[in-house]
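Some chains have been omitted; the remaining ones sit where they do in the full complex.
In this document, chain identifiers A, B, C and D correspond to the written order of the chains, with residue numbering beginning at 1 in each.
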Amino acid sequence: MSMIRTLVITTDLEAKYDVALKEIRKKEVLWYWVDFYKATEDEIRLLGKFFHFHPLSIEDCVENVERPKIDFYDSYMFVVLHGIHQQTLEPEELDLFVNEKGIVTFHKNAIRDLNNIWLRIKKDDSLKKGPMKIMHQLTDKLVDDFFPPVYHLEDLLNQIEENNKNKSINELMKELFSIRSQLSKIRRTIIPMRDLMYRIISSNRLNEMKEEDLYFYDVYDHLLKLVEMTEANRELAADIRDSYLSYNSNRMNTIMMTLTVISSIFMPLTFIAGIYGMNFEYMPELKMKYGYYIVLGVMALIGTGMLYIFYKMGWFRFHKGPKL
Amino acid sequence: MSMIRTLVITTDLEAKYDVALKEIRKKEVLWYWVDFYKATEDEIRLLGKFFHFHPLSIEDCVENVERPKIDFYDSYMFVVLHGIHQQTLEPEELDLFVNEKGIVTFHKNAIRDLNNIWLRIKKDDSLKKGPMKIMHQLTDKLVDDFFPPVYHLEDLLNQIEENNKNKSINELMKELFSIRSQLSKIRRTIIPMRDLMYRIISSNRLNEMKEEDLYFYDVYDHLLKLVEMTEANRELAADIRDSYLSYNSNRMNTIMMTLTVISSIFMPLTFIAGIYGMNFEYMPELKMKYGYYIVLGVMALIGTGMLYIFYKMGWFRFHKGPKL
Amino acid sequence: MSMIRTLVITTDLEAKYDVALKEIRKKEVLWYWVDFYKATEDEIRLLGKFFHFHPLSIEDCVENVERPKIDFYDSYMFVVLHGIHQQTLEPEELDLFVNEKGIVTFHKNAIRDLNNIWLRIKKDDSLKKGPMKIMHQLTDKLVDDFFPPVYHLEDLLNQIEENNKNKSINELMKELFSIRSQLSKIRRTIIPMRDLMYRIISSNRLNEMKEEDLYFYDVYDHLLKLVEMTEANRELAADIRDSYLSYNSNRMNTIMMTLTVISSIFMPLTFIAGIYGMNFEYMPELKMKYGYYIVLGVMALIGTGMLYIFYKMGWFRFHKGPKL
Amino acid sequence: MSMIRTLVITTDLEAKYDVALKEIRKKEVLWYWVDFYKATEDEIRLLGKFFHFHPLSIEDCVENVERPKIDFYDSYMFVVLHGIHQQTLEPEELDLFVNEKGIVTFHKNAIRDLNNIWLRIKKDDSLKKGPMKIMHQLTDKLVDDFFPPVYHLEDLLNQIEENNKNKSINELMKELFSIRSQLSKIRRTIIPMRDLMYRIISSNRLNEMKEEDLYFYDVYDHLLKLVEMTEANRELAADIRDSYLSYNSNRMNTIMMTLTVISSIFMPLTFIAGIYGMNFEYMPELKMKYGYYIVLGVMALIGTGMLYIFYKMGWFRFHKGPKL
């Protein structure tokens, strides 16, 4: 399923698709775009033999652990961009080799945005400006695709805060955990992308193309916004978790108080009943005419006395908060 | 309900309202102010066609996700300001296009401060100085409006700390959570505004207008103060929450100790009573003359012994804190 | 109770108190000091009319929300200093307008240090050097007054750590909370003062007065020390709180274990006693000669068996910590 | 087991192993590599006497507490690199003295990567470029060896999150603790290595060798990635721990509620049964024909009443989370 596609813009601003690789250096070619998708070993070798790219940048193409970055080589720049998979939130790498004469894109996953631009170029003259325009368009679209997952997680968080579906705390906590770790995952892709964009804007090497700077600044704005959104949502998730924990701690208090009050009242009473349930032959109280009523009276006294003590100790107001 | 309003200051320092749009470029116009409110598609198109603003800045007008920022274009600067809605605490966007010849304001919500300045300009000569003065006034008023919500939240926090209304811990905790998240919301608007103001003050492009710098520095001061206030209040909220949690944890201890002491005393006693309540035919103790009194004596001994053990283990002093 | 005081140093280095305001610009005046205390509206207007200070700096005098800061105007500098009220720990504002010819001080609270310097100037020739010397002396004294409250809070923290008065954990926790929030309050005044002092030292505008720099560096040192002390104490307070919480959590464990062991032993035994307390007519065990002794034996077995199980499960060593 | 090995590259690019030490300064030697492994006191003295290295750098060789670093001396640079032991995760020190004429390596542990390069140099012409190439190769390989332990810990964390082996929370917590402290250990080696690499790239002294810069930038990229991975995993470990704790807190709530509900229902009932189990001679209820059934009815009423109260208080829905 590997694929190398070519596209050239001729000096009379026409877009020709699928020309032979060696024709891209012809005189009438204004600039070219070559796209490597799931390249085979043989095709990868072209990067060195045909395009003469530096071994270090070719290595970075093949490896997967790279962070977004830009490296300036003598005759081209090498850029690693990271998009995001809409479901798994995993970073998706897109490698670019760019100079004034052409752009080479290299990727292992199908990238919808790249295909759209590839096809649109025919009709859209603004895209024919040159390789930097393509690089900007790719970056812009990849970054736009960060928003839907972040908005989705933000919505989930708000649902948890409302809890309209009456979920149990345990479920809410699991969801919170999952949202937090997804936000962390996204942030790990966004932050290096933001730093990359900052380097692109502030780079001297790119100073000649001042007009482009403006466009990359626009992308940078979006990344700043994204970083702020993920941070704010991570913070909100932590606050919600803390609130649930404190809610739980209060429930526990109410429960324990109920248990303690009931035990403290009935244990002594049951003990007294137990005493007069003993079968000793000689127990004078049992013979007293009003013994039973006296014991009942004592029990009532102990019960209300207990309640009074708890009341005085402030237990029944104990769900009230203190002054600090 | 959309609206475009115009206002021009003539060379003889008169303010004329509602002139036709094309008249604002006339010779006798010193500078102009055009205000777009809830602009329609058609009206938005004027930004490009009539004012020749850059597509990127027009896009930022129409979009809502923008952070406060300043962009310098060749013949004007584009500024996004964020005020705050006094009830919802949501950011309210106000976009400005400013150069020496005029200011264009663009907003989707009614902004009271803007209307006031718009009307005051007739009588107040200091406002006729030029577009930068208007920009400063708008910024100054928007920032002044951040204070009331922050003061309000500060008051709520102090009430929680006092707890004069004897609210339950659960209610206090919910309020704390809500205050914290409102403070976070405000902070997310204040911090980018502070960064924007810093960029305005330190920008080289704005250096020519040294006098204005002083005024924006004044606004920057207020924003620094606001950032400090929100940080301090967020910290206070966290401290209050921690205090309540530790208060709860101590209550739990007292409650559990009460339960344990009472259970530990009465369970063995009730067990003994149970033994002599058994109906075995041959139980010699039951026949002893002083059996009942002996058992009562043993019970008293066990009870006081238990209390003594707990006392020795330091439980009754257990609400005392340790030396660290 | 409002007051304007004047003081001039003449060219022959004499200090004259309470001269008329217009005389401070006379030739034989080397430099002057005018002090506004609880100024009335009329007196405030003098700042503009007589001294020609910029409206922005006058506004900062009248407002109370200002942070410590220094603003450089064309012919003077405006400085806002914050001292600290020894009891309430609230910041106390002192505003200064300083140039080579004089110093104007403006404050709403009586400031003891200011009075002392005002009176000492007569006898102390080193104070006659000029307005910058006065500014340094005021700063130095205000900063010296930060130390007593910080030392006091440090002492309180050490007392909490020792807990010689055998206070309850609840009381200790409340005191910790109060100390922490007082430290935060002080820090909110100290940190902007430190930043102000740093700006004074590193300012180019003040470079001419290299000798003074040395003196402000001395004040800066004290502020650095103060920041470190408050940070260290806040950290210590948090550590103490965490220690108490973990102490509490261990107590709870011991208490719950006691309850559980006792319940687990006596509940089954009481149940057995209850069985043989039932009044069924046909219960063969009750008629057995050694029934009672057999049941007692079974109970002893169950009791010791329970203890053995708990012992085997390691509960009695359970206050031992684990290997990690 | 100590060892000094020599290797020279001659001007005709041949690699000669094990030449005598004094021959490395001969004319036909392009550059040399001397490797000290577990050097004896005598051998260490050679660093000063034969190579004339500065005493400070020799001291750093012998000591073990050094952090990764680079020191520039007049005629050479001294570099301390840290690799990582694959099992213990302890840092393994490798010291380098490098100039254009040669490289001296010094280490106390066998370093596999170093041996591989030492042997490969014969066949691999790219390694014959010079000492800087060797230094890059050593750094590159040492840094590559950081990845396996980090990936291993990442896998362990994911296993804990899945908990497919049904481990107890206590076991999971111990493993979490151990993983976190191993990640901290690795991070303490990685971060100074990253800072060292940054210093190498940005150093002016190394500017002449621009080509090498590119290679060290590649290593720097890997270190940035490693730092991000360890940070992300440490954060994940903390999130997992918090999730388990909140899970535990919820379990506790369910357990306590069960206990309280059961106690609150049966304690009053048992008390009533106890009352009518008393042996008073005069207890009129006992004689009533339907007394038994009335008491049973009252008991049923109390039991269902209790359940109803708990239901009304929301306890049975109490595992539901609140709206915040």
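As a working rule, a contact is a pair of C-beta atoms (placed from the backbone, for glycine too) under 8 Å apart; a residue touches a chain by one contact, two chains touch by 3 or more.
Quantities reported herein were computed from a predicted structural model and do not represent experimental measurements.
Here 4 copies are displayed; the structure file describes the full homo-oligomeric complex as 5 copies.
What we mean here is this: only the chains that are shown with their structure count from here on.
Fitting chain C to chain D on CA positions gives a rotation angle of 145°, reported to the nearest 5.
Because chain B and chain C share one sequence, their contact can be compared position by position; here under half of the interface residue numbers appear on both sides. Centre-to-centre spacing of chain A and chain B amounts to 23 Å, using the average Cα coordinate of each chain.
For chain C, the set of residues touching two or more other chains reads 174, 177, 277. Interface residues of chain A, counted against chain B in their complex, comprise 147, 214-215, 217-218, 221-222, 224-225, 228, 232, 235-236, 239-240, 242-243, 246-247, 249-250, 252-253, 256-257, 259-260, 263-264, 267-268, 270-271, 274-275, 277-283, 315, 317-324.
Contacts from chain A toward chain D in the complex involve residues 54, 56, 59-60, 65-67, 69, 71, 73, 161-164, 166-174, 177, 180-181, 184, 188, 192, 240-241, 243-245, 247-249, 251-252, 255-256, 258-259, 262-263, 266-267, 269-270, 273-274, 276-279, 283, 285-292, 295-296.
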